[in-house]
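Below, a portion of the complex is reproduced, with chain positions unchanged.
A and B label the chains in the order they appear, each numbered from 1.
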Amino acid sequence: MSDAGHPSGTTAADTVLAGLPQTAPGLADLYRDLHAHPELSFQEHRTSGLVAERLGALGLEVITGLGRTGVVGVLANGAGPHVLLRADFDALPVTEQTGLPYASTTDGVMHACGHDMHVTCLLGALDLLAAGRDSWSGTITAVFQPAEEIGAGAQAMVDDGLFDRVGIPDVVLGQHVGPFPAGTVGCHPGPALAATDALKVTLFGKGAHGSRPEAAVDPVVMAAATVMRLQTVVSREIAGGDTAVVTVGALNAGTTDNVIPDTAELKLNIRTYTDEVRATVLAAVRRIVEGEAAAAGAPREPLIETLDTFPVLVNDAGATDRTLTAFRGRFGEERVFDPGPATGSEDCAAFGTASGAPVCYWFFGGTDPAAYEKAQKSGTVARDVPSNHSPHFAPVVEPTLTTGVTAMTTAALSWLKTR
Amino acid sequence: MSDAGHPSGTTAADTVLAGLPQTAPGLADLYRDLHAHPELSFQEHRTSGLVAERLGALGLEVITGLGRTGVVGVLANGAGPHVLLRADFDALPVTEQTGLPYASTTDGVMHACGHDMHVTCLLGALDLLAAGRDSWSGTITAVFQPAEEIGAGAQAMVDDGLFDRVGIPDVVLGQHVGPFPAGTVGCHPGPALAATDALKVTLFGKGAHGSRPEAAVDPVVMAAATVMRLQTVVSREIAGGDTAVVTVGALNAGTTDNVIPDTAELKLNIRTYTDEVRATVLAAVRRIVEGEAAAAGAPREPLIETLDTFPVLVNDAGATDRTLTAFRGRFGEERVFDPGPATGSEDCAAFGTASGAPVCYWFFGGTDPAAYEKAQKSGTVARDVPSNHSPHFAPVVEPTLTTGVTAMTTAALSWLKTR
């Protein structure tokens, strides 16, 4: 890396990042605004409009409506490598319980996964990189993706011609805020995020008056028995050394106490890292759902539908090494960690699969460091630190935001040509 | 009984009922209209308006707005006994699946309990009794009650001064359509309908991302374990000779697959006939709900709230005997049966309790007799004949309607002074 154009002992990244203190307060306002206005998957109209406007203001070429609500900004800055920087921007059907002054203003919808932070950090990095374009050359494609939560947005943008429009990148870089101490960054080479299968299961019973169970086939009991049996997939059918998570995130049956309903609906979320374990789990879920329906005397076989699937996200070994080296130089060894494989899933891998480019995807912490340390000492991190998708998930604005902007900028510059 | 004013060999009831064939077709239209326009408890504005209009047209004194949406019609016809005839008119939060041409036009609301038939039959009986007022003397108070399904409407009318307005009746008469062959009527002396306790149970877990159950206390699993354990109340804690029904009519937790929710909500419906069994069941439900929450490591004790309670409905021995004698005379022995104690509940008893008048409450069949007989031969009545609260519950219009009008008219005349 040659840094000839910079003051002695400084790097291109030092120069580019120098502007961050000035921009950070404005980014914090943007973050709070995004947080207060969450939008569900493929309905991110306000968010995508806001992003497109910002990108235009920075002087990027802007493509909108790619994959329905996706937005792309291209910053072509002379010869050099082409890096794809990615942020996702949809929210979740969760009712916020943080009590924050900038909490969601939309009932039942919340940025409970931190995508608002991803958007803010990528816009912040683009601001710095655009302002500091004299320090680097190459092309940056900034991808703001819809519908990550349902595993559909990345593929929708690819299918809508993303790479025909922007060309093939040399690397795909993405990041996610998580329940780690704010100020830290973490990346795991190899399989870093799990494959997901989301299923909707409809159990068919037979409704009747609540006082006459003998006239019914009770789908509430059928559902309860099914949920209990589904626990055995992980506890009995997966070897200790393998990994699988089977969550029933939603169970809904009936509306009132004195009517036994006709049906019950389960929504399952399944995480695995290998094809073999995935096949075992999917077969076991089907066997259990059908067996429990048979045990219940169900009048009709259950209906099992796939809601969405995410592939495993595999961090490229070389790309991860390069990014981590840059992180260690920027943040210091002590703030860079290996989180190991996470059971979360991401459709960011779709950009790598479609383009053939290596992927590097990392985490940055969002938890108040003091609170984290306290929980760690008590051994209660898992239970006391609200994690993504919790109605209590709320990154501290700083140093989370500054760290996320710094990480994305640093990673981009480790691939771009610097002067 | 003196029937001096009637043709030889006929009775006052014969005379009054003679007009039924003419009025039946119009009543059938009214029934289909009511069925198509169901309204939830205490929201029966269209229904009560329609009832008030009809009562007025029949020349009755009309009181509206008693117990919010209740309507009363008084037909004072000289000296004689005072009979209270009661119909209930609210519908249920059930999505109709009958496919009938006159099915509900309101999404998610259905006359799945037949109250539309009760209203129609009482209006039909009043029409005949008003037209035939020369055949009898006394006072008829026709009570059209809201909110029976939530056990609140009868008490609301009482609390709103019903008996201050109309005086104390000599008897309270009511009827319910049920899954018996149309054309039959049934009445059980003594405890005829169960006490109900409806409870809402909120289970508190701790939400997290669906991939991180270790960060959660999963309320879906807690709810499933609770539902399975609740089955043991009836199967293990109630003696074979006692009766209790414990139904979880609704279980709702979570909305999406990849978020473990914070809470789960159960709605329970409990039926018993004695104070001792009721106390045993309620204590067991509380013990199980709390024990399962403890087993789950719940961060907070469950919340158990009472939604509504219905007392046991006890048919007065003398009143029942008198009514049944009239029914046998009218319908013939073979069409009058003893249904035994039913696990359903009714707040009609509140009119008896508040006034001190004896109560007689009976059933009339609504199932196509041929279909009933076929199911009976196959031993599948309980499963194949849709019962009250089923989304498939649909009385055949005739002979159900004619039977209901005849039963109500006959019962009323068995108490009134006839000439």
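Criterion: contacts are C-beta pairs under 8 Å (C-beta built on N, C-alpha and C of every residue); 3 or more make two chains touch, one makes a residue touch a chain.
Owing to the predicted nature of the structure, the values given are computational and were not obtained by experimental measurement.
Student: Starting from the 2 chains in place, I would like the total count of identical chains in the complete complex.
Tutor: 4
Keep this in mind: only the chains that are shown with their structure count from here on.
Student: Taking the mean of the C-alpha atoms as each chain's centre, how many Å separate chain A from chain B?
Tutor: The mean C-alpha positions of chain A and chain B differ by 51 Å.
Student: What part of chain B is in contact with chain A in the complex they form?
Tutor: Going by the criterion above, the answer is residues 92-94, 97, 108, 112-113, 149, 179, 194, 196, 198-200, 206-215, 217-218, 220-221, 223-228, 231, 245, 247-262, 264, 267-269, 271, 307, 342-345, 382-383, 385-392.
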